[in-house]
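Let me begin by handing over the structure; questions about it come next.
And now, chain A:
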Amino acid sequence: MPEPILTLRGLDAFYGDFQALYGVDLTVSEGEVLAIIGANGAGKTTLLRSISGLIGNMAEQVQFRGASIGAERPDVIAQMGLAMVPEGRQLFPSLSVAENLMIGGRVNREGPWNLRKVYDLFPILEERKAQASTSLSGGQQQMVAIGRALMANPDLIMFDEISLGLAPVIIRDIYKALPGIVGGGMSAVIVEQDITKALEVSSRVYCLQEGRVSLEGKSDAVSREDIARAYFGVE
Partner candidate 1 sequence: MDLVNAVVQGTLLGGLYALFAAGLSLIFGVMRLVNIAHGDLIVLAAYLGLTTTAALGVHPLVALIVVVPAMAGIGYVLQRAVLNHTLGDDILPPLLVTFGLSVIIQNALLEGYSADPQKMDAGALETASVALGPLSLGVLPLLTFAFAIAVIAGLQWVFYRTPLGRAFRATSDNQDIAQLMGLNKRHVFGMAMALALAVTAVAGILLGIRTSFDPSVGGGRLIFGFEAVIIGGLGNLWGTLVGGVILGVAQTVGATINPGWQLLAGHIAFLVILAVRPNGLFPRISG
Partner candidate 2 sequence: MTNHIRISRTSSAAKLAAVLAALIVVILIAAPYWAGRADMRLMGEIFLYLALASLWNLLAGYAGLVSVGQQAYVGFGGYMLFALTIFAGLPPVVAIALAGVLGALISIPVAALIFRLRGAYFAIGTWVMAEVFRLSFAQVSALGGGSGTSLPTDIVRSMADGRSEREALAYWLALGAALVVVTAVYLLLRSRKGLALTAIRDNELASASLGIDIWRTKFFVYVVTSGLTAVIGALIFLQKLRISPDAAFSVNDWTAFVIFIVVIGGIGTIEGPIIGTLIFFLLRETLADLGTIYLMVLGLVAIVVMLKAPQGVWGFISQRFNLQLFPLGYRVERPKDS
């Protein structure tokens, strides 16, 4: 078993008075692609926001490469090598395509990714590099969001619902690029509504239900019935 790169221990998360996560335990191993599935409101996005530091937690509840980062600021966590492709792309509308990518690279970490490599991965972005990011199609915007996260050369990259609102053919293209992205030893966490897709690209899967882990297993070993039960909570 390779070393875990990310470990969650009993993670509780709150939005004000509302508790969104209850004692979540989770590990991501070095080089692994982990899928997180669950219904709307199960706490998937909250989980990613907690890991990335946008929601503050107790320091020891989140361990990243041996360091307790639960209470760290999001920018410090980003510098440590954790990047996120947020739900809904969330590009910076005031920045051009190239600027959006460059700002992803400002953490200045060593690694294989740079502007050239991102343009090689998504050639369309080079053609559109001077355009406002808002003028791109949804799929192209998603490419920018992925490229922006890669520019940081992270050790762990987290994808939040990257297929949401995109046409199936574009989703296929984006997932086709995924092995090229995570192949180089980068670990990944993929939050995905499309369960088939999630199981296809991941080695292990967690299912969340009402803020708790309801299923954990190897992606090629979990059965449809297990998932249905974990997903909806039906017997």
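On the choice of candidates, all candidates are chains of the complex that A comes from, given by their letters.
As a working rule, a contact is a pair of C-beta atoms (placed from the backbone, for glycine too) under 8 Å apart; a residue touches a chain by one contact, two chains touch by 3 or more; residues count from 1.
Computed from a prediction, not measured in an experiment: that's the story for all the values here.
The candidate touching chain A in this complex, chosen from 1 or 2, is 1. Residue ranges on chain A touching candidate 1, taken from their complex, read 52-54, 73-76, 78-79, 83-84, 86, 90, 92-95, 99, 102-104, 106-107, 148, 152.
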